[in-house]
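What follows is subunit A.
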Amino acid sequence: MAKKEYSFYPGCSSQQGASSSNMQKSVETMCEELDVTLNQIPDWNCCAASIGYGGGGELPRLTLSARNIALSEQHNTGQDIVATCAACWLATREAAERFHEDDGLMAETNQALAEAGLKLKNETPIRHMVEVLIEDIGYDTIGGKVQRPLEGLKIAGYVGCQTNRPFGIAGESFENPMYLDKLVETLGADPVKNYDKKVQCCGGALAFSEPEKSQDMIKTIIESAYDSSADMIVTPCPVCQMNVEIYQDQINQRHNTKFKMPVVYYSQLMDVAFGRSAKDSALDQQVIKAGKLEALAKK
Partner candidate 1 sequence: MTEVIATNQTILVVGGGISGLTAALEAAETGKQVVLVEKRPFVGGRITQLYKYFPKLCFPTCGLEINQRRAKMNPNLTIISMAEVTEVQGEAGDYSATIKISPRYVNENCTGCGDCTRAVEAEFDNEFNYGLGGMSKRKGAYLPHKMAHPQRYVLDPRIIGTEDADKAKAACKVNAIDLEMQEETLTFKAGAIVWATGWRPYDANKIQPYGYDRFANVITNVEFERMADPQGPTGGKLLRPSDGKEAKHVAFIQCAGSRDHNHLLHCSRICCMATLKQTHFVQDAWGDDGKSTIYYIDIRAIDRFEDFYTRVKNNPNVSFIKSKVASITENSENGNPVLHGVDVESYNRDGNGGYDRYATEYDLVVLAVGMEPSVDKGTFPVDISINEEGFIEPAPENGGVFAAGCASDALDVNRAVQQATGAALRAIQVVNRVAGTEGQ
Partner candidate 2 sequence: MADEKKFAGYICTGCGIGERLDAGQLETIATRDGKMQSCRQHEMLCSKEGVQTIRDDIANEGVTHIMIAACSRRAKVEAFNFTEVAMSRANLREGVIWVRPDTDENRETTQEMADDYIRMACAEVKFMTQPTGSGEQELNKQILVVGGGITGMTAALETAAAGYPVHIVEKSGVLGGHAGGYYKSIPTRSPYAEPQDTGISQMIADVEANDSITVHLNSTLARTEGAPGRFNAEIATESGSSETLSFGAIIQATGFKLYDPSALPQYAYDKSADVVTNEELEGLVMQADGGPIKRPSDGKAVESVAFVQNVGQNSTEENELPYHSGIGDMIAIKQAMYFKELNGNCDTTILFDNLRTPGAAGEDFYRAGQQKMITFSKGAVTEVVPGSTLEVKFKDLILNDDATMQCDLVVLDVGMMPNTGPDPYAQLAVEEAEDEAEKEKARALLENAPPSILNLEYRQGTDLPHLKYGFTDSHFICFPYETRRTGIYAAGPTRRPMDMRQAADDAAGAAMKAIQAAENAGKGRAAHPRSGDLSFPSFRKEGCTQCKRCTVECPFGAINEDEKRYPIFNEARCRRCGTCMGACPVRVISFENYSVDTVGQQIKNVEVPEEWDEKPRILVLACENDAYPALDQSAMNGVEITQWARVVPVRCLGSISLSWITDSLNNGYDGIVLMGCQKGEDYQCHFVKGSEMGLERMSKVGDTLQTLNLEPERVASYEVAITDIQRAPKLINDMAETVQNIGMSPFKF
(Lines give C-alpha, C1' and ligand atoms only; values in the text may rest on other atoms or scores of the structure.)
Protein backbone atom coordinates (compact mmCIF):
# COMPACT_ATOMS: atom_id res chain seq x y z
CA MET A 1 0.00 0.00 0.00
CA ALA A 2 1.30 3.36 -1.01
CA LYS A 3 1.95 5.74 1.79
CA LYS A 4 -0.72 8.37 2.16
CA GLU A 5 0.04 11.92 3.21
CA TYR A 6 -2.33 14.55 4.45
CA SER A 7 -2.16 18.05 5.76
CA PHE A 8 -3.34 17.67 9.30
CA TYR A 9 -5.38 20.11 11.31
CA PRO A 10 -5.44 18.82 14.90
CA GLY A 11 -7.29 21.66 16.63
CA CYS A 12 -6.76 23.09 20.12
CA SER A 13 -8.22 20.22 22.11
CA SER A 14 -5.87 17.70 20.54
CA GLN A 15 -2.81 19.43 21.86
CA GLN A 16 -0.76 17.90 24.57
CA GLY A 17 -2.47 18.25 27.88
CA ALA A 18 -5.75 19.16 26.30
CA SER A 19 -9.10 17.44 26.56
CA SER A 20 -8.82 15.25 23.51
CA SER A 21 -5.12 14.58 23.59
CA ASN A 22 -6.16 10.96 24.00
CA MET A 23 -7.75 11.04 20.58
CA GLN A 24 -4.59 12.55 19.16
CA LYS A 25 -2.48 9.81 20.69
CA SER A 26 -4.69 7.03 19.40
CA VAL A 27 -4.94 8.58 15.95
CA GLU A 28 -1.19 8.74 15.74
CA THR A 29 -0.99 5.04 16.56
CA MET A 30 -3.71 4.26 14.05
CA CYS A 31 -1.91 6.20 11.33
CA GLU A 32 1.30 4.34 11.99
CA GLU A 33 -0.54 1.10 11.45
CA LEU A 34 -2.25 2.31 8.32
CA ASP A 35 0.85 3.87 6.85
CA VAL A 36 -0.68 7.30 6.87
CA THR A 37 1.44 10.38 7.39
CA LEU A 38 -0.15 13.42 8.93
CA ASN A 39 1.74 16.64 8.30
CA GLN A 40 0.56 19.18 10.78
CA ILE A 41 -0.31 22.56 9.29
CA PRO A 42 2.56 24.70 10.54
CA ASP A 43 1.51 27.28 13.07
CA TRP A 44 -2.20 26.53 12.73
CA ASN A 45 -4.63 28.52 14.84
CA CYS A 46 -7.96 27.92 16.50
CA CYS A 47 -10.96 27.78 14.12
CA ALA A 48 -13.41 29.24 16.68
CA ALA A 49 -15.71 26.31 16.14
CA SER A 50 -18.82 25.74 18.17
CA ILE A 51 -19.25 28.92 20.13
CA GLY A 52 -16.98 31.43 18.40
CA TYR A 53 -19.91 33.15 16.72
CA GLY A 54 -20.99 34.76 19.96
CA GLY A 55 -17.85 36.84 20.12
CA GLY A 56 -16.55 36.98 16.59
CA GLY A 57 -18.53 38.09 13.59
CA GLU A 58 -18.70 36.33 10.28
CA LEU A 59 -15.53 37.62 8.69
CA PRO A 60 -13.18 37.41 11.69
CA ARG A 61 -14.45 33.92 12.44
CA LEU A 62 -14.11 32.63 8.90
CA THR A 63 -10.74 34.30 8.57
CA LEU A 64 -9.42 32.06 11.32
CA SER A 65 -10.06 29.09 9.08
CA ALA A 66 -8.83 31.00 6.07
CA ARG A 67 -5.47 31.39 7.74
CA ASN A 68 -5.25 27.66 8.39
CA ILE A 69 -6.18 26.74 4.84
CA ALA A 70 -3.79 29.32 3.45
CA LEU A 71 -0.97 27.97 5.61
CA SER A 72 -1.76 24.46 4.49
CA GLU A 73 -1.83 25.49 0.85
CA GLN A 74 1.50 27.22 1.29
CA HIS A 75 3.35 24.55 3.26
CA ASN A 76 1.54 21.30 2.57
CA THR A 77 0.77 22.09 -1.02
CA GLY A 78 -1.43 19.59 -2.81
CA GLN A 79 -2.36 17.70 0.32
CA ASP A 80 -5.97 17.39 1.44
CA ILE A 81 -6.57 18.94 4.81
CA VAL A 82 -7.68 16.33 7.30
CA ALA A 83 -9.17 17.02 10.70
CA THR A 84 -10.01 14.57 13.44
CA CYS A 85 -12.13 16.94 15.46
CA ALA A 86 -15.67 17.15 14.12
CA ALA A 87 -16.04 20.79 15.07
CA CYS A 88 -12.73 21.77 13.49
CA TRP A 89 -13.57 19.87 10.32
CA LEU A 90 -16.98 21.44 10.14
CA ALA A 91 -15.78 24.99 10.80
CA THR A 92 -12.97 24.73 8.28
CA ARG A 93 -15.05 23.12 5.57
CA GLU A 94 -17.90 25.53 6.17
CA ALA A 95 -15.49 28.44 5.82
CA ALA A 96 -14.11 27.03 2.59
CA GLU A 97 -17.61 26.62 1.18
CA ARG A 98 -18.67 30.10 2.23
CA PHE A 99 -15.64 31.55 0.49
CA HIS A 100 -16.57 29.61 -2.62
CA GLU A 101 -20.09 31.00 -2.57
CA ASP A 102 -19.29 34.59 -1.69
CA ASP A 103 -16.63 36.39 -3.71
CA GLY A 104 -16.90 39.48 -1.53
CA LEU A 105 -16.13 37.53 1.58
CA MET A 106 -13.24 35.82 -0.19
CA ALA A 107 -11.80 39.15 -1.20
CA GLU A 108 -12.12 40.55 2.30
CA THR A 109 -10.53 37.59 3.97
CA ASN A 110 -7.62 37.78 1.58
CA GLN A 111 -7.31 41.44 2.41
CA ALA A 112 -6.98 40.46 6.06
CA LEU A 113 -4.60 37.57 5.37
CA ALA A 114 -2.40 39.89 3.35
CA GLU A 115 -1.57 41.65 6.60
CA ALA A 116 0.62 38.66 7.38
CA GLY A 117 1.61 37.94 3.82
CA LEU A 118 -0.78 35.04 3.36
CA LYS A 119 -3.12 34.22 0.53
CA LEU A 120 -6.08 31.90 0.41
CA LYS A 121 -6.53 30.02 -2.85
CA ASN A 122 -9.24 27.84 -1.37
CA GLU A 123 -8.51 24.90 -3.63
CA THR A 124 -8.01 22.33 -0.92
CA PRO A 125 -10.52 19.65 0.01
CA ILE A 126 -11.28 19.71 3.73
CA ARG A 127 -11.83 16.18 4.94
CA HIS A 128 -12.61 14.27 8.07
CA MET A 129 -10.38 11.43 9.17
CA VAL A 130 -13.34 9.08 8.86
CA GLU A 131 -13.59 9.98 5.17
CA VAL A 132 -9.95 9.05 4.77
CA LEU A 133 -10.58 5.71 6.45
CA ILE A 134 -13.65 4.87 4.40
CA GLU A 135 -12.83 6.38 1.04
CA ASP A 136 -9.05 6.22 0.80
CA ILE A 137 -8.31 3.14 2.86
CA GLY A 138 -11.49 1.11 2.96
CA TYR A 139 -13.03 -1.42 5.29
CA ASP A 140 -11.27 -4.29 3.59
CA THR A 141 -7.82 -2.91 4.25
CA ILE A 142 -8.75 -2.06 7.80
CA GLY A 143 -10.17 -5.52 8.30
CA GLY A 144 -6.99 -6.97 6.90
CA LYS A 145 -4.97 -5.21 9.58
CA VAL A 146 -6.94 -6.68 12.45
CA GLN A 147 -4.79 -8.94 14.53
CA ARG A 148 -6.81 -8.98 17.65
CA PRO A 149 -10.52 -9.08 16.77
CA LEU A 150 -12.63 -7.30 19.36
CA GLU A 151 -14.69 -10.38 19.94
CA GLY A 152 -17.32 -10.26 22.61
CA LEU A 153 -17.50 -6.50 22.78
CA LYS A 154 -20.86 -4.93 22.29
CA ILE A 155 -20.42 -1.37 21.19
CA ALA A 156 -22.90 1.45 20.69
CA GLY A 157 -21.80 3.57 17.75
CA TYR A 158 -22.50 7.13 18.73
CA VAL A 159 -21.97 9.38 15.71
CA GLY A 160 -23.26 12.59 17.24
CA CYS A 161 -23.96 15.76 15.33
CA GLN A 162 -21.12 17.47 13.65
CA THR A 163 -19.37 14.54 12.02
CA ASN A 164 -22.77 13.82 10.60
CA ARG A 165 -24.44 17.11 9.78
CA PRO A 166 -24.61 19.19 7.74
CA PHE A 167 -21.95 17.55 5.58
CA GLY A 168 -21.74 14.02 6.88
CA ILE A 169 -19.92 11.19 5.24
CA ALA A 170 -20.78 10.70 1.58
CA GLY A 171 -23.46 8.09 1.02
CA GLU A 172 -24.49 8.03 4.66
CA SER A 173 -27.82 9.19 6.03
CA PHE A 174 -28.05 12.07 8.48
CA GLU A 175 -30.51 10.14 10.57
CA ASN A 176 -29.02 6.71 10.52
CA PRO A 177 -25.39 6.66 9.41
CA MET A 178 -23.99 3.15 9.32
CA TYR A 179 -20.27 3.64 8.94
CA LEU A 180 -19.41 3.46 12.61
CA ASP A 181 -21.33 0.21 12.98
CA LYS A 182 -19.60 -1.13 9.89
CA LEU A 183 -16.25 -0.17 11.33
CA VAL A 184 -17.07 -1.82 14.65
CA GLU A 185 -18.07 -4.93 12.75
CA THR A 186 -14.90 -4.82 10.69
CA LEU A 187 -12.89 -4.83 13.90
CA GLY A 188 -14.66 -7.96 15.06
CA ALA A 189 -16.92 -6.39 17.67
CA ASP A 190 -20.69 -6.48 17.83
CA PRO A 191 -22.36 -3.16 16.97
CA VAL A 192 -25.60 -2.29 18.74
CA LYS A 193 -28.30 -2.55 16.12
CA ASN A 194 -30.65 0.41 15.88
CA TYR A 195 -28.93 2.42 18.58
CA ASP A 196 -31.61 5.06 18.70
CA LYS A 197 -29.47 7.84 20.11
CA LYS A 198 -26.89 7.42 17.41
CA VAL A 199 -27.23 10.99 16.21
CA GLN A 200 -28.68 12.61 19.32
CA CYS A 201 -27.05 15.90 20.19
CA CYS A 202 -24.99 15.81 23.40
CA GLY A 203 -25.35 19.53 23.97
CA GLY A 204 -22.11 20.30 22.27
CA ALA A 205 -20.83 23.71 23.04
CA LEU A 206 -23.47 24.39 25.68
CA ALA A 207 -21.92 21.89 28.09
CA PHE A 208 -20.29 24.73 29.98
CA SER A 209 -22.88 27.46 29.83
CA GLU A 210 -26.04 25.35 30.06
CA PRO A 211 -24.79 22.24 31.88
CA GLU A 212 -28.17 20.93 32.99
CA LYS A 213 -29.73 21.13 29.54
CA SER A 214 -26.70 19.48 28.06
CA GLN A 215 -26.54 16.75 30.65
CA ASP A 216 -30.18 15.86 30.17
CA MET A 217 -29.34 15.02 26.60
CA ILE A 218 -26.21 13.10 27.54
CA LYS A 219 -28.29 11.05 29.93
CA THR A 220 -30.48 9.73 27.12
CA ILE A 221 -27.42 8.76 25.12
CA ILE A 222 -25.99 6.72 27.96
CA GLU A 223 -29.31 5.23 28.99
CA SER A 224 -29.97 3.98 25.52
CA ALA A 225 -26.51 2.38 25.42
CA TYR A 226 -27.26 0.59 28.68
CA ASP A 227 -30.66 -0.46 27.33
CA SER A 228 -28.93 -2.15 24.45
CA SER A 229 -26.47 -3.81 26.84
CA ALA A 230 -23.53 -2.04 25.29
CA ASP A 231 -20.12 -2.48 26.92
CA MET A 232 -19.05 0.92 25.73
CA ILE A 233 -19.84 3.78 23.44
CA VAL A 234 -17.63 4.61 20.50
CA THR A 235 -17.59 7.99 18.82
CA PRO A 236 -15.60 9.86 16.20
CA CYS A 237 -16.12 13.24 17.85
CA PRO A 238 -13.98 14.73 20.65
CA VAL A 239 -16.73 17.04 21.85
CA CYS A 240 -19.07 14.07 22.12
CA GLN A 241 -16.44 11.89 23.74
CA MET A 242 -15.68 14.36 26.44
CA ASN A 243 -19.23 15.43 27.11
CA VAL A 244 -20.57 11.93 27.32
CA GLU A 245 -17.68 10.62 29.34
CA ILE A 246 -16.83 13.19 31.97
CA TYR A 247 -20.22 14.33 33.22
CA GLN A 248 -21.48 10.90 34.19
CA ASP A 249 -20.72 11.47 37.88
CA GLN A 250 -22.65 14.71 37.90
CA ILE A 251 -25.54 13.08 36.12
CA ASN A 252 -25.44 10.26 38.66
CA GLN A 253 -25.65 12.78 41.45
CA ARG A 254 -28.55 14.68 39.92
CA HIS A 255 -30.57 11.74 38.72
CA ASN A 256 -29.53 9.06 41.13
CA THR A 257 -28.25 6.93 38.30
CA LYS A 258 -25.24 4.65 38.32
CA PHE A 259 -23.70 5.43 35.01
CA LYS A 260 -20.18 4.26 34.37
CA MET A 261 -20.22 3.82 30.65
CA PRO A 262 -16.85 3.99 28.93
CA VAL A 263 -16.73 6.24 25.88
CA VAL A 264 -13.91 5.62 23.43
CA TYR A 265 -12.77 6.80 20.03
CA TYR A 266 -12.95 4.63 16.93
CA SER A 267 -9.19 5.10 16.70
CA GLN A 268 -8.73 3.47 20.08
CA LEU A 269 -10.76 0.46 18.97
CA MET A 270 -8.66 0.22 15.86
CA ASP A 271 -5.41 0.47 17.75
CA VAL A 272 -6.36 -2.38 20.08
CA ALA A 273 -7.65 -4.46 17.19
CA PHE A 274 -4.46 -3.80 15.29
CA GLY A 275 -2.61 -5.32 18.17
CA ARG A 276 -1.29 -2.23 19.91
CA SER A 277 -0.96 -1.72 23.63
CA ALA A 278 -3.38 0.02 25.94
CA LYS A 279 -0.94 2.86 26.28
CA ASP A 280 -0.48 3.28 22.53
CA SER A 281 -4.24 3.25 22.30
CA ALA A 282 -4.44 5.98 24.96
CA LEU A 283 -6.68 3.81 27.07
CA ASP A 284 -4.87 5.14 30.10
CA GLN A 285 -6.37 8.49 29.34
CA GLN A 286 -9.94 7.28 29.87
CA VAL A 287 -11.70 9.01 32.75
CA ILE A 288 -14.01 6.04 32.81
CA LYS A 289 -11.85 3.05 32.12
CA ALA A 290 -12.81 0.88 29.18
CA GLY A 291 -12.08 -2.27 31.12
CA LYS A 292 -13.03 -4.83 28.53
CA LEU A 293 -11.01 -3.11 25.89
CA GLU A 294 -8.03 -2.84 28.19
CA ALA A 295 -8.32 -6.52 28.95
CA LEU A 296 -8.25 -7.27 25.24
CA ALA A 297 -5.26 -5.01 24.80
CA LYS A 298 -3.42 -7.11 27.33
CA LYS A 299 -4.02 -10.36 25.48
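Behind the choice of candidates: all candidates are chains of the complex that A comes from, given by their letters.
Basically, a residue touches a chain if its C-beta (ideal position, glycine included) is under 8 Å from a C-beta of that chain, and two chains touch if they have at least 3 such contacts; residues count from 1.
Keep in mind it's a predicted model, so treat the numbers as computed, not measured.
Within the complex, subunit A makes contact with only one of the listed candidates (1 or 2), namely 1.
Interface residues of subunit A facing candidate 1 in the complex, by the touch rule stated above, are 173-176, 194, 196.
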